[in-house]
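Only a single protein chain was left out; the remaining protein chains are all shown in position.
Each chain carries a letter (A, B, C and D) given by its place in the written order, and its residues are counted from 1.
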Amino acid sequence: MDANARQTETSASTILAVNNIEVIYNHVILVLKGVSLTVPEGGIVALLGANGAGKTTTLKAVSNLLQAERGDVTKGTIVFKDERVEALSPNDLVRRGCIQVMEGRHCFGHLTIEENLLTGAYTRKDGGAAVKADLEMVYDYFPRLRERRGSQAGYTSGGEQQMCAIGRALMSRPSMILLDEPSMGLAPQLVEEIFEIVKELNEKEGVSFLLAEQNTNVALRYATYGYIMESGRIVLDGAAKALRENEDVKEFYLGVGGEGRKSFRNVKHYKRRKRWLA
Amino acid sequence: MFYREAGQYKTTYAADQQIFPIRQDRIGIGVILVLALLLPLVASEFMLSAIAIPFLILALATIGLNILTGYAGQLSLGTGAFMGVGAYSCYKLVTIFPEVNVIVHILLSGVFAAAAGVVFGLPSLRIKGLYLAVTTLAAQFFLEWCFIRISWLYNYNASGAIEVPGREFFGTLVTGPAAGGISRYYVVLAIVVVMTLLIKNLIRGRIGRQWMMIRDMDIAAELMGVRPLVAKLSAFAVSSYVCGVAGAMFVFFYLGAAEPAVFSITLSFQVLFMAIIGGLGSLVGSFFGAAFIWILPILMRVGLPALGVDIAAETVFQVAQMVIGALIIFFLIVEPHGLARLWAIGKEKLRVWPFPYA
Amino acid sequence: MNVLVKPAGMQPDGETAPGEVLLRIDSVSLSFGGVRAITNISFDIIKGEVRAIIGPNGAGKTSMLNVINGFYHPQEGTITWRGKVRRKMKPYEAASHGIARTFQNVALFKGMTTLDNIMTGRGLKMHSGFLWQCLRVGPALREEIEHRRKVEEIIDFLEIQAIRKTPVGRLPYGLQKRVELARALAMEPELLLLDEPMAGMNLEEKEDMSRFILDVNQQFGTTIALIEHDMGVVMDLSDRVVVLDYGRKIADGPPEEVQANQDVIDAYLGVSH
Amino acid sequence: MLYNILIDPFVQMVDAPDFLIQVVWEGFVAGVLYALIALGFVLIYKASGVFNFAQGIMVVFAGLSLVGLHQKGVPAWLALILAIGIMAILAVCIEKFVMRPLVGQPDIILLMATIGMTYFLIGLGEVIFGGEPKQMITSELGLPTGSTAFEMGERGLVILQHIDIAAAVIALLMVGGLAVFFNRTRIGRALRAVADDHTAALSVGISLNQIWAIVWFAAGIVALATGIMWGARSDVSFALEIVALKALPVLILGGFTSIPGAIIGGLIIGIGEKVGEIYWGGLVGGGIESWLAYVIALVFLLFRPQGLFGEKIIERI
Partner (left out) sequence: EDSVYIQLPTYRTGPYAGSGIHIANGMSDYLAMINARDGGVNGVKIDFDECETGYDTQKGVECYEQAKAKNTLVFNPWSTGITLQVIPKSSVDKIPVLSMAYGLSAAADGNTFPWVFNPPDTYWDGLSAIIKYIGEQEGGMEGLKGKKIGYIFLDAGYGREPIPLLDNLAQKYGFEVLQYPVAGKEMQNQSSQWLSIRRDRPDYVVMWGWGAMNPTAIKEAVKNRFDMSKFIGVWWAGGDEDARAGGAGAKGYKSVSFNNVGADYPALQDIKKLVVDAGNSHTPADTIGENLYNRGVVNALYMVEAIRTAQEMTGKKVINAEDMRLGLENLKIDEARLEAIGLKGMIAPIEITCSNHSGHHPLFIQEWDGEKWTSATDWFSPLTEEVTPILMQASKDYATSNAPWPTRDDACPAN
């Protein structure tokens, strides 16, 4: 596969390179069957795919959160900033600038929104004033959070928690963010805003992103490169633009067939065959 | 290879809902039962009386606790006391109605334990999780105190202990000091097997599902029409019933006599360890856990000196304790969900064999 | 695809015929300490329709559902269910009133298999006694098999046969949502509350899910209240939409009308879709 | 009957105020000691959401190390330092061999692991130090051993043990210090985060290894202090491990996560059970102390299911 061929010649401008990893849960369930991908320095890479394809697993493998779920990377390498990171602990990775926003929010329920955000700055050493400034920045991004800053996160609404989780990651001033389904449960307007934030951070501060996203439409609009996963393998990859033009992607992920957008009311109920699996 | 259900088709839901839908499992359990039946032929009196009988009884108690903690999610540290209620009720019943069959008394004594369980289960409606431990601890210590203080319970014996009188079942002596290990073993085996079967049925039916709903997500359960009061109290009742029967059996078929200290918090913890090590929410796990916590230390205590390792008795004891502690941690690390899950993973491995993964 | 036959007895007594108001919310307010989650909201749900509730994050949508099924008790206002003002009820009574729901943060019973999870939905319809269940003969066994059949129909309907015996904790998020729907359907509810059923799904899955929702609505006649952030879905599926913002109602009407409403665009949609 | 329950005890209290003071003082001291044990539990619970069953045996272990070293001829102050060192090693080992491999597991599993640790430590302690009780080296450590008696009225007498006063002072200092540590520092916030969600805490870069080592060490120090104080009252023996169970109602009453809760819960339980036992216990033959604490805690819980100062159990769907 040409994607793999490209991986091997990891250039200096690559911030993250995942090489042919295999992940096994509970010692018996093989979930990732050789996944390779690269994120260029300062790039936004989208990881797309159906439910259960293994997107979350891939991100967790990178951030080393798999152990806590009894998953193991049994094969392959992960290189972040020219350093093998499979054996590092998650906090080492955060210190090196790579942070993950977990799927399903995972806010600290008993901490207030503000305390949640401050835990994001745990690894920072640059002083209270800088943290404070960033706190203001997050509040500016998500005014709703400012309103609810004193509430315990466990009581806030789903969307508020999602904002909190993203804000918390931003607080660590990362150089790379692994975003797992950032748009889940957010109002449409906010989805756009989140991606605007991604773009802004990417352009202004050079933060790289690897995002797993179901909202292919938006994701491919903002990403520079995309990978498509199916049951534990990468089945298609390419520049975002090229993917947007791909007929299959168009039909299955963007919902625009030959005759433009279809109504959800009129979808026919039959299983369609994906051409790349043939 | 050998452990695969390929080719075993189920054509009715009834067939699909058997306890052991896979033929190999059915064969396995059959073999185990036959071995259990044949055990007295080879086992010494010591093995029967000091290992097999208490193991079975404690496994039953563990099942009782598992109903409450493993299936209904209500942490209980009062198992010992509920077992005590069963034992003392049984003693009273046997002395008040000596002509009634002792097995009937054993089964009835659970009812009293169930009543106690319901009373102490009431706070569970408001109090959850670790906090619930305090009500069950209150039950533990209060009941333990009652066992000492209410002399009526032990017929005003000066010793404060209850002694098991000899009773017959179909002409063979099954309780009391003169009852042989073999007859006691068979009675215990029968009760434990039958009760396990009934509980298995209960667990996979509507009531069992209600318990698990409460355990997994009580709010969602309630919104789906489960009345927390009914579900929790029924779990307390059934669990205490089983523990009560186990308690009665513990005294009548194993100890032969008991003072209140037998039903102390130590027993509660012992049973809790069995439940957790075996795997919460698993009936086979209860047997595994009981075996691990009961049999292993005995084997070590008896086995180490027998191997010719020359150390003092208390050192054997202490080393056994350390090893058990270390093994508990080791097993949790290998598989936090207990021996039952380890067993399940083993079976899954066997199933996909010769491939390493599914 | 099996043909779904409307089971006998599914249609509750003729109290509310299609087209009549099934549930009416009258000037309901709800607050938690200082936080006002819902302020003076009124709207109704008509038997047989798909009613969408939309609004920005934290607007009070989930809280509204919680009020409807009795998990939250509003400080003010009345709720009329099938023409009768409903007294304050316990959450577990909602189910017997025929209200089922799915949850925003998946609330499956993690320790059980898919099959068992769906079977829990049949709990209220099973009545065999304790002793029968212990013995698992007679009524208990019959009942178990009969309901299993119902559950299998739902499994077929939602196309989740393959995961029948998988513990739900291991399923990917999207499938969990589908199992949750199956569980709610198993209750054969009159009113089905769906809280963001399609969050975290890709287009294909959303299409499937839409199909299921429409089928449920059309074939079983189940009334549906739907919270969803995907405007495409909302516009296509719903008959009427109520829009909340900061706990207040800012619009109510057919989808096209709501979509064009400037307040809604400002508060929620950003650019018009 | 009703008179005996409702009136007589109060008459007794008024009749002999000096005795009442003594009872309350004894309750207070017992409460302080309970609170010390509970404090160790709270530390671990706050930092990991784990109910550390091994706290009781850690108390014994710490006390035995201190006394055992002294018996081997080590001077008291050096023994104290070495005992602290032993607790540090223990903390690191626990973190490395127990907590780290079990990160992210359900609470009950971690609880079980601490039970495994308890078994292990009991065995180890007995192998090293032997099972016989040892006398605490109170005076060698420079702790006061005398007592002061206050005369009250013609027959009244209130006796205060100096060691008890010292225990109260040390407990208050520890509680104060730890409360500040938890509420005012960055680490404190991180600890609370860890208790809520291990995985999420990992994901934001909190080093569980480091935090757990610190906290277990702190719990070890608290255990040592507890061991010294309890040891001064009765001997240091493995029987102390059972007393540690008393910390449970204290903990539950105060709320698992609250440091001030531990001390207040301790005092309520300590004083409550002493007063209850002495003025009401006789009505049912005495010895009600064995369960009174749990019933007191239960009554409080019925009104506040999360304990007096515990964090509210979040129920939202």
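One rule holds for everything that comes next: a contact is a pair of C-beta atoms (placed from the backbone, for glycine too) under 8 Å apart; a residue touches a chain by one contact, two chains touch by 3 or more.
What you are looking at is a predicted structure, and each value in this text was computed from that prediction instead of being measured.
Q: Over the full complex, note down every shown chain the hidden chain is touching.
A: B, D
Q: For a quick check of understanding: of D:His70, D:Lys274 or D:Arg316, which residue touches the chain that isn't displayed?
A: D:Lys274
Q: In the complete assembly, which of D:Phe120, D:Phe182, D:Phe238 or D:Phe256 touches the absent chain?
A: Looking across D:Phe120, D:Phe182, D:Phe238 or D:Phe256, the contact with the absent chain belongs to D:Phe238.
Q: Go through chain B and note every residue touching the omitted chain.
A: The list for chain B reads 44-46, 49-50, 54, 95, 145, 148, 155, 157-161, 163-166, 176-178, 254-262, 264-267, 298, 301-302, 305, 312-314, 316-318.
Q: Give me the chain D residues in contact with the hidden chain, please.
A: Counting over the whole complex, chain D touches the hidden chain at residues 16, 19, 22-23, 26, 29-30, 122, 126, 130-133, 135, 147, 149, 159, 161, 230, 233-235, 237-240, 242-243, 245-246, 273-274, 277-278, 281-282, 285-287, 289-290.
Heads up, the rule we're going with is that only the chains that are shown with their structure count from here on.
Q: Quick check for you: compute each chain's CA centroid and the global CA centroid, then name the chain with the smallest gap between them.
A: B
Q: Specify the chain most distant from chain B by Cα centroid.
A: A
Q: Counting in whole Å, what is the centre-to-centre distance of chain B and chain D, each centre being its mean C-alpha position?
A: Centres of chain B and chain D (C-alpha means) sit 32 Å apart.
Q: What positions in chain A touch 2 or more of the other chains?
A: 29, 155
Q: In chain D, what residues contact two or more other chains?
A: 317
Q: Once bound in the complex, which stretches of chain A touch chain D?
A: Where chain A meets chain D, its residues are 63, 65, 67-69, 89-91, 93-95, 99-102, 106-111, 115-116, 118-120, 122-123, 152, 154-155, 168-169, 172.
Q: So in the complex, which bits of chain A are touching chain C?
A: 25, 29, 48-53, 56, 103-105, 144, 148, 151, 155-160, 162-163, 181, 184-193, 214, 216, 252-255, 261, 263-265, 267, 269
Q: Considering only the defined contacts, which chain B positions touch chain C in the complex?
A: Spelled out, the residues of chain B in touch with chain C are 12-14, 16-17, 198-199, 201-202, 204-207, 209-210, 212-213, 215-217, 219-228, 234, 281.
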